[in-house]
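Shown below is the structure under consideration.
Removed from the display is one protein chain of the complex; every other protein chain stays in position.
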Amino acid sequence: MVGLVLVSHSAGLATEAVALVLGIAGRDPPVAAAGGTDDGRLGTSLDLIEAAVRAVDQGDGVVLVPDLGSSVLTCRLVEEPGRVVVADVPFVEGAIAAAVTAGTGASLADVLAAAEEARAFRKL
Amino acid sequence: MVGLVLVSHSAGLATEAVALVLGIAGRDPPVAAAGGTDDGRLGTSLDLIEAAVRAVDQGDGVVLVPDLGSSVLTCRLVEEPGRVVVADVPFVEGAIAAAVTAGTGASLADVLAAAEEARAFRKL
Amino acid sequence: MDTMDTLDTACFVAWFEEAARLVRRDRDRLTELDAAIGDADHGTNLDRGLTEVIKALAESPPDTPVQVLTSAGATLIRRVGGASGPLYGSVFRQMGKALRAPVTLAGFSAAFEEGVVALERLGKAALGDKTMVDALAPASRALALAVRDGVGVREAFEQAARAAAEGAQATIPLQARKGRASYLGERSIGHEDPGAASAALFMAALATVAV
Partner (left out) sequence: MDTMDTLDTACFVAWFEEAARLVRRDRDRLTELDAAIGDADHGTNLDRGLTEVIKALAESPPDTPVQVLTSAGATLIRRVGGASGPLYGSVFRQMGKALRAPVTLAGFSAAFEEGVVALERLGKAALGDKTMVDALAPASRALALAVRDGVGVREAFEQAARAAAEGAQATIPLQARKGRASYLGERSIGHEDPGAASAALFMAALATVAV
């Protein structure tokens, strides 16, 4: 299964978003949080992202979902085309769509496409 | 100033999103969280939303940003055209854009438009 | 026409009491249905909401059918916590707004239809989207046909209950287009929609109050 890493400036936001995503997508897809700096400040930690990638990597690829700014820039530094990819998608909605699709055993490209579709998804 | 209420299924996600939004938009715009049910489960509480609306209402209008599902439906029940409006936008990104714009003293329509623009905003 | 021409306040209270009983009885089944395509809380959500409805009706005994519906609607909107709260709440609140005394079958049917329309508007859901609409819209149609055919209240309610049960069953092969289940795409196929299942219980409860 494709793995998912939610990367936020805020450790709390990343953790809570993972919980909500798992609540909706079920426990199947591997989803991990990488929030804040390694010393607990608001920001981004390459070490935390790399550890999260290792935790969710089952060999089928990993999608990184960053919130903004340094999360995006740091995620881009761990990209490995075809294996670890950054999704430029709404943080919560994209992560939900990606996780649900990952849970079906879909390919990395399909999970990424599902996340991208969340951009157009209407809530009302 | 236009007020903002972040409505999530998860009390934790709503609170953390408010903290991140205030971290970016500064302390100026009134932003409140309404997360989870009134007895602390995942879900939505009309009471919590109404209380949050009262807390951020300065007379210039309030934008509600729901995450999904019951958050959206419950928000729609408190809509008052021209005064309390629901934004169908990415939860985190839309809230940030709305809060930053609200912080400039913009009108309800402008804050809503800024939130909508977050849909098209590219992170990469 | 049935011997019972009009529906009084007690009938409406009994409707919610019986609905509360059936939902409590089937709570785990509803939650399991929601576990398959949702977040496994529909049974608990609705059980909690209806328990509060009964409590509120006991604390402030209603004088009219409208008061029953208004109270139940407001309580469901506030106390369920899931999507089914605002949705069922809107059905009963709107029904209460539309209802005229004394409540005939025709009046009930017309008000019920207004409630279903309010639900469809709030949820932006149509027949076939795999939601509670798939049980409630056929039930409303059955009531309208019963009125047209001059069927008695008891039989009309039984027909509505049957239509709702069939509608709920018919959600099994559908792919969800609204609510949480819609996130699952094709994976939502093959499961009964929990909201449609609970809507069938509401209509089954209605069939027991027309004695």
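Some observations on this one:
By written order: A, B and C. Residues from 1 in each chain.
Convention: a residue touches a chain if its C-beta (ideal position, glycine included) is under 8 Å from a C-beta of that chain, and two chains touch if they have at least 3 such contacts.
Model, not experiment: these values are computed from the prediction.
The chain that is not displayed touches the following shown chains in the complete assembly: A, B. In the complete complex, the hidden chain is touched by one of A:A14, A:L42 or A:A114, namely A:L42. Even with one chain removed from view, subunit B keeps its contact list with that chain: residues 23-25, 96-97, 100-101, 103-104, 124. Within the complete assembly, residues 37-39, 41-47, 68-70, 73-74, 76-77 of subunit A touch the chain that is not shown.
Quick note on the criterion: only the chains that are shown with their structure count from here on.
Subunit B and subunit C have Cα centroids lying 31 Å from one another. Centre-to-centre spacing of subunit A and subunit C amounts to 38 Å, using the average Cα coordinate of each chain. Counting only residues that touch two or more partner chains, subunit B has 42, 68, 76. Counting partners per residue, subunit C has 39, 180 as the residues that reach two or more other chains.
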